[in-house]
Structures are given as structure tokens and as C-alpha cells.
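Here the complex is missing a single protein chain, while all its other protein chains stay put.
Chain nomenclature is as follows: A and B, assigned in order of appearance, with residue numbering initiated at 1 for each chain independently.
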Amino acid sequence: MSAVKLMDYDKALELFEPVLGFEVHVELNTETKMFSDAPNPANARNHDAEPNTLIAPVDLGLPGSLPVVNATAVRSSISLGLALGCSIAESCRFARKNYFYPDLGKNYQISQYDEPIAFEGSVEVELEDGTLVTIPIERAHMEEDAGKLTHMGGSTGRIQGAEYSLVDYNRAGVPLVEIVTKPIFGAEHRAPEIAKAYVATIRDIVRGLGISEARLERGNLRCDANVSLRPRGQEKLGTRTETKNVNSMRSVERAVRYEIQRQAAILAEGGTITQETRHWHEDTGTTSPGRPKSDADDYRYFPEPDLLPVQPPRELVEELRAALPEQPVARRRRLKAEWGFGDIEFQGVVNAGLLDEVEATIAAGTTADAARKWWTGEISRIANEREVDAASLVSAANVAALQQLVDAGTLTDKLARQVLEGVIAGEGSPQEVVDARGLAVVSDDGALIAAIDEALAAQPDVLAKIKDGKVQAAGAVIGAVMKAMKGQADAARVRELILERAAQ
Amino acid sequence: MLARIQLTDDEVTQLTGQLDAIVDNIAKVSEVATPDVVATSHPIPMHNVFREDVVGQTLTTAQALQNAPDYDGDRFRVTAILGEEQ
Partner (left out) sequence: MSEIIRWTAAELGAKLAAGELSSVEATQAHLDRIAAVDGDVHAFLHVNEHALDAAAEVDRRRAAGEELGELAGVPLAIKDVLVTTDQPSTSGSRILEGYRSPFDATVVARARAAGLIGIGKTNMDEFAMGSSTEHSAYGPTHNPWDLDRIPGGSGGGSAAAVAAFEAPIALGSDTGGSIRQPAHVTGTVGIKPTYGGVSRYGAIALASSLDQVGPVSRTVLDSALLHDVIGGHDPKDSTSLPDAWPSFTAAAREGATREVLKGLKVGVIRELPDSGFQPGVASSFHAALERMQQQGAEIVEISAPHFEYGVAAYYLILPAEASSNLAKFDSVRFGLRVTPDGGGTVEDVMSLTREVGFGPEVKRRIILGTYALSAGYYDAYYGSAQKVRTLIQRDFDAAFGQVDVIATPTAPTTAFKLGERVGDPLQMYLNDLTTIPANLAGVPGISIPSGLADEDGLPVGIQFLAPAREDARLYRVGAALETLLVDAWGGPLLDRAPELAEKPVLGGTR
């Protein structure tokens, strides 16, 4: 591949106005697939299934098989449409999108074409400095995912140069909602940042609704980013490229930035942009051309004759609307104010995806600071170590209970960390772990004084130093006492008692 | 080719003639299909036919692969694609 020229980013923005557009595919976490009763691999229950084990006849397009619509997937789609501020269609239909590809069991994808379930909405996106941007939504429609191809032979594992490919149809038929924006104008130099924030917002919305696991790295959320440039002052839109399946928040940002720089360099030299799909390469931080749009894109859509129209009852729509969670942006603003966090502290919680956990912990009776410290501190550390979700380790109620034991002086911070480990290990509630492991702080001064006297006797010079006013020497005795008490003492109280003894 | 059938030259010649005649004949539908007439996709109108989101019986991998022209382990096998994923 010949070297791709990139224009300096600021220079590119000086000459051109970027126009964005996004297609985000959300895999719903229903129990079963969109059109079959096979288990849904996008549901946590079915992660790591062996290939071709989550399959019903229709997922393979077996002769005689027929699709039947999943009621829960429809409800989830309506909820998502409402959360995106969309109107919900009085009546909508499924359509067949016909094209041949080996990951497509029927060689058509059941999707929606001219009658999506949700249309005409908008979503507020908050940038890191608090700026709000409104992203116009054109539509959100229901469809099914395709299977997974693995390219074998050749050196790269990519499709180019592969000798053959293997197909796993587990993912075929996973329920998807595809969210399509209208063209986004006025993003200017913040285009990459807006791209990232938009995807993050969609992630937060679907998580808030509980309708998707929304993990980009798992492909639960997949973003195709459309970018076009037009010379300053020009009305007509430029030719766009569509960068496919960018699988992290950071990559979305980088891919948009890259395309702006790449297209600007071509246009500045008098070249033209090819309307095409492009692939993002995480390793090199570049995009490469895929298939140009052509006649082969005639998908011959027609109404799916095996399925009937969906006419969401208005009562259902209103019921789902009433059950919508707060919009992510509004919720974050409210929580930040309620908790009294600074930008950095709050962003720490947001970025760790622990808003729900911190909120629940506070609700269970801790201060905001304590809840934040536990979740972004020790619990996150253990989660990172074990490569699991922090939320999966311990319940908010137990974190609150743990903090309450600290507040009551029953546990020191250090003991509390040991108790946390016990709770995570499944030994029970914090109180049960304290009882079982005998970890409570020794608050009996008599026992502490006995230990102090013993330590002081063993280190007579220390006593002299303290008496001389060198109070910091007490540290050596504190250490010995804590050791003797197996750590189950309040170090501050021990220090107080040492100074009292020395003063006598 | 959209239909993905590799026709021989003879077939193309023969089909072209036949299809022209057929298309001429069926083009008459547009005579009566005026804008005020709604389209019928399903002969018996129904809507909102759904399935509860409950897992049913799935195929075993052996059943899934039993008719496969070629497979490798637990996956179907096809020759090089040399195209591009959509």
C-alpha cells in the first residue's frame, strides 16, 4: 500500500467543514434471538458458547424454517426508540435485504426498510468540558445479526490472502437495533470528540435501559462512522466514506480524526473522495479502503412475507415511556451535584462505569466520598487484577455495610480490605466475615496496654526517646503492638496509649 | 450477477427471449395499479404476531452440520471469499 498523505488536523479544519453521520448497531441482550428461540449469544448467560451450538433451523436458513418475532426484542426496540426521543411507528414492517454472503444463513437479512419502528428523534451528548451537543436521529430499526467468519490460511488472518473460511452461525439472528443519525453539522474541530461522546451516550442509554450488555470490545455495540468534508462556504455535501465496525470509544475518535486528515489531503490536491466503506485498523491507527458502493448494492428490499406488520399498541408505548430511566446527561448532572464531586472525581466514577454502583452504595447508607473511594479504589483494583467487572465482585449493600463497620470503629481501613476480600470470596456479609475470621479491632484498652508495656519493655531506648520529646519514635512501638495484636487494633488509639504510658 | 447463477451463453440467449415475452405480458399489472390502490402483502391481514422470549429446543452441532457440503471441526467451511465483509 502506498503511503497515505495526511493533512495537519488544524489546517484541514481551516479549509474544510466536516460533516458526520453514524450508524450504531446495538445487540440486544434478550434470552433468545430476534426470529428464533435459540439462546442469544449477546446475553451474558451464553458467552463463550462453542461454535454452532446456539442454533435453530431458521438461523441456518434450513429449508422449511420460518421466523417468528421475539416480543421482548420489540419492547426493547421501542424503549430504545423512546430514549432516543423518537416517534414510535403506528405500524411498521420487516423487509428482506437480499445479498449473498456466507455468514448470512438465508442470503437475506431480515431488517426494516421504509417502515422503521422508531424515527425522528434526537439525543443530547455531553462533551468532557460540559458542552452539550444535540445529535439528530433519523431512525432506529430492528434487524438480525449475521454469523461469524474466521479466515484461515494466509499470513494475516484477514480475508485477503486467506485460503478458506470457517463459519459459525451462533451470532446469526442476534437481535439488533440499528440507530442511524441524520447528517451532523457544526461539529468542527470537535468532530472526533463528538463521535466518541455520541457512542458513549448510546452505550449509557442502552445500559440504563438494561437492554444490551453494550460492550464494544464484544461487538455488542458497533459503530460505523460516516465522514465527509466540504470546502468552507460550499453548500453541497462532500462525498462520504463509511468506516466500519470501530470497536472502542477511543478508536471512534481516532478514526474520525484520521478520515478528516486523509480526505483533506486528497481534496486539497484536487483529488476526489471515493464513496466506499473503509476498515479501521486498530494497530496502525489507519483506515483502508473496502468495497466501493456499486450496483451490487441493490439489496432488492421487499416486505418480509413470512412476518406480519408490527403495530405497537399506544398503551404499551406509553407504559414503556413512563418506565424510561433518566437521560444519561441529565442523570450525570444531577448525581454530580448531589454528591458534591469535583470534575476529576466524578469523571473517575463515570469513566469506570460505576455510576450505578456508587449511587446504590450511597443509597444503602454511606457518604458519597466513601462509596466512591471503595468502588474506584480497592474494588476496581481487584477487578482489574482479575479482569472482571467491578460490579460483579460485590453488592452495593455489602460495600455500604463494610463502610459502616469502619465508621463504627469496628474495622480499620486495613482490616476492612481484608473483610472485603472475604466478602468477594463468598464468605458472606461483612459482619459474617468479621465474625468468622475474628477480624474486629481490639478496642479493649487493657489488652492494648498490656501489649504496649511488653513492647516498651523490649525496647527501653524507645521509651527514653519519647520521654525526650522525640514522639516519632513511638512508631517502632506501634508496629510491634500492631504485630502482637495481629493488626486488629486501631493504630491511632495505640499511639495515644503509648504517649500516655510514656508520660506517666 | 445479483441472482448468483453462472449462466451459459446459450441459456442467456434463450432466457432473454423468454423473459422479454413474459415481462411484456406481466407488465400489464401497471394498467390497473393506480396510486389510490393500496398494496396487499398478506392475503389475510394480521399484525403483532410475537413469540415469548423463552429458549426452545436448539439444533445440536451435529444436526447443524449434517447436511454441510464441507466442514472443519464444528464450523462450516467455504473456499476463499476474497471479497469483503459487509
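Rule of thumb we're sticking to: contacts are C-beta pairs under 8 Å (C-beta built on N, C-alpha and C of every residue); 3 or more make two chains touch, one makes a residue touch a chain.
Quick caveat: nothing in here was measured; it's all calculated off a predicted structure.
With respect to the full assembly, the chain omitted from this view is in touch with A, B. Here the missing chain is touched by one residue of A:81, A:105, A:208 or A:422, and it is A:105.
Considering the complete assembly, chain A touches the hidden chain via residues 57, 60-69, 96, 98, 100, 102, 105-108, 165, 167, 169, 298, 300-302, 305-308. Residues of chain B in contact with the chain left out of this view: 1-8, 11, 15, 18-19, 21-23, 25-34, 37-44, 46, 49, 51, 59, 63-64, 66-70, 76, 78-83.
We adopt the following convention: only the chains that are shown with their structure count from here on.
Centre-to-centre separation of chain A and chain B, using mean CA positions: 37 Å. Residues 30-32, 36-39, 50-57, 60, 68-74, 91, 93, 98-103, 149-152, 159-160, 162-169, 277, 290-291, 296, 298, 300, 303, 305, 307-311, 313 of chain A are the ones touching chain B in the complex. Considering their complex, residues 2, 4, 41-42, 46-61, 64-65, 72-86 of chain B touch chain A.
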